[in-house]
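With one protein chain withheld, the remaining protein chains of the complex are depicted in position.
Lettered A and B in written order, each chain numbered from 1.
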Amino acid sequence: MASVVANAALKESTAMFRATVKADVLKHIVEATSTLVDEAKIHITTDGVSLKAVDPAHVAMVDLSLGAKAFESYEAGDLELGLDLEKFKDVLKLAGSADTVKMEYHKDSHRLVMRMGNLVRRVGLVDTAGMPDPKVPNLNLPNKVVVSAEELHRAIKGSESLSDHVTVIADPEFFEISAESDLDALNLRLPKEELIELEAAERTKSMFSLDYLSNMIKAVRSGGALTMHLGSDYPVKMEFDLADGNGHCVYLLAPRIETD
Amino acid sequence: MASVVANAALKESTAMFRATVKADVLKHIVEATSTLVDEAKIHITTDGVSLKAVDPAHVAMVDLSLGAKAFESYEAGDLELGLDLEKFKDVLKLAGSADTVKMEYHKDSHRLVMRMGNLVRRVGLVDTAGMPDPKVPNLNLPNKVVVSAEELHRAIKGSESLSDHVTVIADPEFFEISAESDLDALNLRLPKEELIELEAAERTKSMFSLDYLSNMIKAVRSGGALTMHLGSDYPVKMEFDLADGNGHCVYLLAPRIETD
Partner (left out) sequence: MASVVANAALKESTAMFRATVKADVLKHIVEATSTLVDEAKIHITTDGVSLKAVDPAHVAMVDLSLGAKAFESYEAGDLELGLDLEKFKDVLKLAGSADTVKMEYHKDSHRLVMRMGNLVRRVGLVDTAGMPDPKVPNLNLPNKVVVSAEELHRAIKGSESLSDHVTVIADPEFFEISAESDLDALNLRLPKEELIELEAAERTKSMFSLDYLSNMIKAVRSGGALTMHLGSDYPVKMEFDLADGNGHCVYLLAPRIETD
């Protein structure tokens, strides 16, 4: 009899979520995701939260996870929450980066209740029924480059006045990103010794849309490093850590195929 | 004979105004007033300056005074000056906040001459003939709350994406400001011990337009406190000090009446 009650309580608790986290961690997640989609389905388990999303043009994907250790306190069962990311971003503006946010899922009202100091914000959730569960493809990318996001960002910013795409080369000796217009050209070539890491058995070359690339690199916090996995005319897989290593973000971006 | 000359000189001097003041004090007054009106009639006496104004929609009123002690030097008789507040704001941009502004009324040209360092700005005045002399109504408001303007401002900023008005409750135990939309809600509830002061014999509740409230609270300098006097479905009277306590600003704001 006692076990039946306990079981019912257990089932009930599987749909629960109660956690405390630095506002800055939430802000970073929203930044990294909202560059691709307006709404996202958050998977919550006892181990942490995660989300996968594909942009409307099906050119890019984000696969983000945040372990329970990224939170100051964390209690959760199995749960899926649909978030309007623009709204969530606005709510987070009410907290300073160093402030702490308490979140709790209220099952009855189907709302996420967020507490920032004395301020209580009940956030209506989005129906997750129609939202896809994208499968992250298993890519076999031969080359790996670890590079300062800041240096990359400068090259991408400088490319935007020349073109809508860049060419990215990984070579056993160097990593290069370049763009050109009729009269002008830009390239950033980083020799192996100026990269954090370079593992390239063969030279690979792909072209990528500047719009996507620029937004993705902005999501790496300044001073951070970005790991790129590259092939020839193949998607790039980019990854970086979140929340002091307690979270991780992976982007996939399809190549542009040269047609001239 | 001597006394006749002295008398004439006295009469003449009653229309005089010559004062020196920190630019920041003038900037604060203009901020607090221009949120409601474009032009204002300034009353000048030997004791200081004051102004009363009602916004064009007759929803809000400002009653502001600045004692002679708020000035670094002050000589004045009885005088009324009509100010174009946008123009006055522009003129004050020529001075840094810590700079001193010398003002003098030139009766013959009917201009206010403002000196900031070597810069002299003669400011044309507005005719005060048509300007009303609003009477400040004597309200009997049962509850009084003194609250940090910063905390209030955060709640109001967060409410703006949800609604065009907020509900304000003063209770013997707490003060609360809240807003809601179909799916979302925000509330800031400050218990008595987190308020600077709370005197509430009974619970009162009123609704106010966010536009007005937001602008009025912006006029309290950061770090400052705001005193609110509240009733049920009654105007709110809000007051705060200016110029290190040598000035005072009172706002009245009519309630919005619930109709559903």
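Throughout what follows, a contact is a pair of C-beta atoms (placed from the backbone, for glycine too) under 8 Å apart; a residue touches a chain by one contact, two chains touch by 3 or more.
The model shown is predicted, which means the values in this text are computed figures rather than measured ones.
Shown as candidates are B:A57, B:L119, B:V136 or B:A201; the residue that touches the absent chain is B:L119. The chain not shown here is touched by just one of A:D47, A:E72 or A:E194, and that residue is A:E194.
One of A:D78, A:D184, A:E197 or A:E258 touches the chain omitted from the figure, and that residue is A:D184.
The chain omitted from view is touched by exactly one of A:L26, A:V62, A:L85 or A:A155, namely A:A155. Although one chain is not drawn, its touching partners on chain B can still be listed: residues 87, 90-91, 93-94, 111, 117-124.
Contact residues of chain A toward the unshown chain are 151, 154-155, 157-158, 161, 181-190, 194.
Here is the rule we use: only the chains that are shown with their structure count from here on.
In the CA-based superposition of chain A onto chain B, the rotation angle is 120 degrees, rounded to steps of 5.
Annotation: 47 Å between the Cα-based centres of chain A and chain B.
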